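Only one protein chain is missing; all other protein chains are in place.
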Amino acid sequence: MDWRRKDLLEIRELSREEILLVLDTAESFKEVSKRDIKKVPTLRGKTIITLFFEPSTRTRTSFEIAAKRLSADTINISATTSSVVKGETLKDTALNLESMQPDVIVIRHSLAGAPHILSKILNSSVINAGDGSHEHPTQALLDLFTIREKKGKIENLKVVIVGDIAHSRVARSNIFCLKKFGNEVVCCGPPSMIPPYLDTLGVRVEYKLESALKDADVIMALRIQKERGGVSFIPSLKEYATFYGLKKEHISLAKDDVIIMHPGPMNRGVEITDEVADGPYSVILDQVENGVAVRMAILYLLLGREQ
Amino acid sequence: MDWRRKDLLEIRELSREEILLVLDTAESFKEVSKRDIKKVPTLRGKTIITLFFEPSTRTRTSFEIAAKRLSADTINISATTSSVVKGETLKDTALNLESMQPDVIVIRHSLAGAPHILSKILNSSVINAGDGSHEHPTQALLDLFTIREKKGKIENLKVVIVGDIAHSRVARSNIFCLKKFGNEVVCCGPPSMIPPYLDTLGVRVEYKLESALKDADVIMALRIQKERGGVSFIPSLKEYATFYGLKKEHISLAKDDVIIMHPGPMNRGVEITDEVADGPYSVILDQVENGVAVRMAILYLLLGREQ
Partner (left out) sequence: MDWRRKDLLEIRELSREEILLVLDTAESFKEVSKRDIKKVPTLRGKTIITLFFEPSTRTRTSFEIAAKRLSADTINISATTSSVVKGETLKDTALNLESMQPDVIVIRHSLAGAPHILSKILNSSVINAGDGSHEHPTQALLDLFTIREKKGKIENLKVVIVGDIAHSRVARSNIFCLKKFGNEVVCCGPPSMIPPYLDTLGVRVEYKLESALKDADVIMALRIQKERGGVSFIPSLKEYATFYGLKKEHISLAKDDVIIMHPGPMNRGVEITDEVADGPYSVILDQVENGVAVRMAILYLLLGREQ
């Protein structure tokens, strides 16, 4: 199949075929980063702008490396140095950037739906690198890529997502993605972090970690977003760690070949202990590595599509 | 004619021939940004430093994209992350950067004349990307390019500049530029924003917007620079908007083929309404697009000159 979309805005709207096309394309790009000369000329002469209104190392760096390994030119704009301090609207910032004829604008914004607004007004491709508590589609794609790599399949798995489901765009994108492939998804966290709509997505809720983890194929720990008020939903980090922090003794409740995932950055000792984060079941650094390959694939597909 | 200058410091010192050479060169570069591979090898192996002591998205990005499309290497330095916090003088910062053998230093600084100081002590080419309330020459050049593109000529036009003339480097550079080609320039704004020297530049002043706009070929709205204390010269933004904000009903006072310009970023609802900014007479996004072509031309001319 061919890729037809101009933008990557959310997992929810993607078909299984589109998701598989991204994964297969990423597979072929993963090898590039292992070469001695880590660069292919595919996107030479293309201009890719990262427009980040929230701080980020990993995601911005991952996109920038992906773009450079495809030989594209990259321009980084972060909110603190941008015209945003001059009170320009997001729409005007976007239209101005578009007038400089970039090929792709990668946007992270605290407002859910911001990438969708850009998508409608821009001819450039728009990639959602995280919008509020809504979606973070490349994270879900790299997570699925990692699951396929480690488990050999992406169907009929039991995936347990632990943490602040209500405010996590990573959780939402993963739920949409995993349910498209018929996986069992269980969400687990304190009641204040469980949104009311989960049953409509076919997701089961467990408030007790030990019950949730039973026979899990995949465990995803979410980050407590201290910098975004995440602690206001729980009595204390210590209490959260006690009841929902992933510890070594939890592993034995899951399947023998369980994998442990975390989107990073980790709060060690809160949502995950060192033993689990650095242990044999952890695929956390594989996620980061695969992120570059998946983002190369997305850039390639968006820019190489039939126009 | 050949370009002979090492630096681009101000419009005031340029001849008509030099200005036309920039415009003609920009014409040929505009096409590069519309190609599938937006890149020419012209400045491969050249190093271009952007040294910004004031925040900017548009101008820094425009220079960076221009440089990259010419295959130059770019280095961005912004005041907040630079040695400036360590109390180094501007002269020492510049001499240190020069020792790393860059070809061009693009500087924005709140001090009028800062680029001229650098020009005298550096062998590298210096481009003024805005110095205090003094000049912003590439803005005037891209504005003139846009006028030529839209009106087919750059002479004998009536150009009305509306806003804070006294504190605007954009206004000053445009006045110098437009007067060189024998245009009628009318400045309009509240008395607190009109500098005393305008008549010496051959510029007429009107305090009433409706009178100023009569038969205008070009209307340039300036930005109220809220972040630089611009509001302290007016009773309120609301009052400014009432008397000097460009509204739809003003268009009919001008010529039928009037064009509306704004250097951005816009304060919508203050100096310009949405209807005008987004209406059929607006060429605001053309200005941004042409900015890349004009900056490619400047970089090309400065580095390709007879030495």
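Annotations
We call the chains A and B, going by the order they appear; numbering starts again at 1 in every chain.
Just so it is clear, a residue touches a chain if its C-beta (ideal position, glycine included) is under 8 Å from a C-beta of that chain, and two chains touch if they have at least 3 such contacts.
This one's a predicted model, so the numbers in the text were calculated from it and none came from an experiment.
Taking the complete complex into account, B:77 is the one of B:26, B:77, B:104 or B:187 that touches the chain left out.
The missing chain, though absent from the display, is touched by one residue of A:68, A:116, A:179 or A:255; that residue is A:68. In the full complex, the hidden chain is touched by chain A at residues 33-39, 55-58, 61-62, 64-65, 68-69, 78, 80, 225-227, 264-268, 285-286, 288-289, 291-292.
With the whole complex as reference, residues 44-47, 49, 73, 75, 77, 80-89, 92-93, 95-102 of chain B touch the missing chain.
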